[in-house]
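First the structure, then my questions, so here it is.
Of the protein chains in this complex, one is absent; all others appear in place.
Going in written order, the chains are labelled A and B, and every chain counts its residues from 1.
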Amino acid sequence: MNGAVTAAAADTVLSASGVTRRFAYRTVLAGVSLSLRRGEVLLLVGPNGAGKTTLLRVLAGLLRPAKGHVERRGAIGMVAHDAMLYPALTARENLRFFARLHGIADRERVAAALEHVGLSRRADDRVGTFSRGMLQRVAIARALIHEPDLLLFDEPLSGLDAAASRTLVELLAGFRERGTAMIIVSHEMERLGRVATHMARLAAGRLGPVESLAGRDPAAVFAELMREDA
Amino acid sequence: MGPTLRAAWHIALKDVAIEWRTKTAFASGLVFAVLVLAVLFFSRDPTTVSSTDIAPGALWVTFTFAAMLGLNRAFLIEREQRALDGILLTPTPPVAIFWGKFAANLAFVGTIEAISLPLFVLFYDVPIWVRFGELVLVIAMATIAFVAVGTLLSAMAVRTRYAELMLPLLLLPFLVPPLVGGVQLTARLLEGRPLSDLSGWLKLIAGFDVAFVTLAALLFQVVLDE
Partner (left out) sequence: MTLRERGDRIARVGAVVTAAALLGLVGVYVRALVYTPVEAAQGAAQKIFYVHVPSAWACLMAFVVTGLLSILYLWLKDRRIDLAAAASAEVGLAFATIMLTTGPIWGKPIWGTWWTWDARLTSTLFLFLLFVGYIVLRGVLTDPGVRGRFSAVIGIMALFLVPFIHLTVYLFRTLHPAPIILKPSRPSLPGDMLATLLLSVGVFTVLYLGFVMLRYALGLLREAREEELADAS
């Protein structure tokens, strides 16, 4: 995995080059390039307002870059700050709706997804009554329902208590085992460091070098990324 | 069914399910309709203006304002938790979102109209049975016009901070042809005139429907983009 795109390897799930995006006259992303392969988990750190959320949305295809290009191979799932759910509907109804839009009519898959995130008992409660941790889990089930090759997470641990955080990190570790590629935006480097395979820093719309975490202490890599940027 | 129609169907069903469960916009729309019908009935000199004179206007003003109350709701539910992003992350063709919302809005406005109509007959004592089938056709045609343009414009209005203000401001000029046509046709039908007498207005509303349903569907993608 590198920060610049050369020839795409056979198991590349995502490649972006020169992504530029502006909003209200400000440049939010300035020529970001990266590529991701199966099984790789990129932890994206950086100060607030650096453009991390915007980058995720561009990679997901929700935003079009003003310049540059994103190539997606395979399906994408996304878990953002907003749950992307309907509060008036139950967890099951929400999932069934999004599953239908993916062309999935099988009720078993919805039940299995709810089981996977540990919400089978609350499946028929309205999502509007859920705590943030439970909302997050329904959102993950929604993102997973079509068995995507790439999962994008925007601050998945924010607003969660210690127990909920632990559950979530376990889930993420499970995805990594299965070989799902992931990009996780988070400042919780301590908790997520062991899930990630790579780390990079986005600051002022620019992406720094992507460092592999193989056999290294995440905290040390983090410190190095901060230094390089200075 | 093609993928667009299928997706639109699921989106429409989902909207109806949500509205059925909360009923907030529906209840407000209905109360509003009753109020407008009543106020317009009383805001005239009964010795010089008969109820049948103002009836067509009262009916259509009621329909228009009740419809506008409900239109913003369709996109506000998508913004609450950014559920629209969830839809855009699926392979759903964007125009299916328009058709789904259009259908759901039609169901919403149509239901309010269906309930207002008997109240209208009750309050204004009009001979609705004389040309009932034609009247329903006229109401349907004009409602399609309202809802097509209203769906497109509410998708824009909810992206601003002033959705309740922007929707009427932008929408009302576009409602003039179907509204005037609706009133004129209703008035003539209540007098017992056949529809063949009124082909000019019918063609106006039909032409408007074709032009603006097409335009709204084509321009919807532009409004979805961020």
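In the analysis below, contacts are C-beta pairs under 8 Å (C-beta built on N, C-alpha and C of every residue); 3 or more make two chains touch, one makes a residue touch a chain.
Not measured: the values here are computed from a predicted model.
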{"item": "Touching the absent chain when the full complex is considered, from B:Ala74, B:Leu89 or B:Val149", "value": "B:Val149"}
{"item": "Subunit A, residues in touch with the chain not shown (by the definition above)", "value": "22-27"}
{"item": "Residue ranges of subunit B at the interface with the undisplayed chain", "value": "149, 152, 156, 159-162, 166, 169-170, 172-174, 176-177, 180-181, 184, 200-201, 204, 207-208, 211-212, 215, 219, 222-223, 225-226"}
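Keep in mind that, in the parts below, only the chains that are shown with their structure count from here on.
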{"item": "Centroid spacing, where centroids are CA-atom means, of subunit A and subunit B in whole angstrom", "value": "40"}
{"item": "Touching residues (chain side subunit A, partner subunit B) in the complex", "value": "60-64, 76-78, 80, 82-89, 93, 97-98, 100-103, 142, 146"}
{"item": "Subunit B residues within the subunit A interface of the complex", "value": "7, 10-11, 14, 17-18, 21-22, 77, 80-83, 85-92, 225-226"}
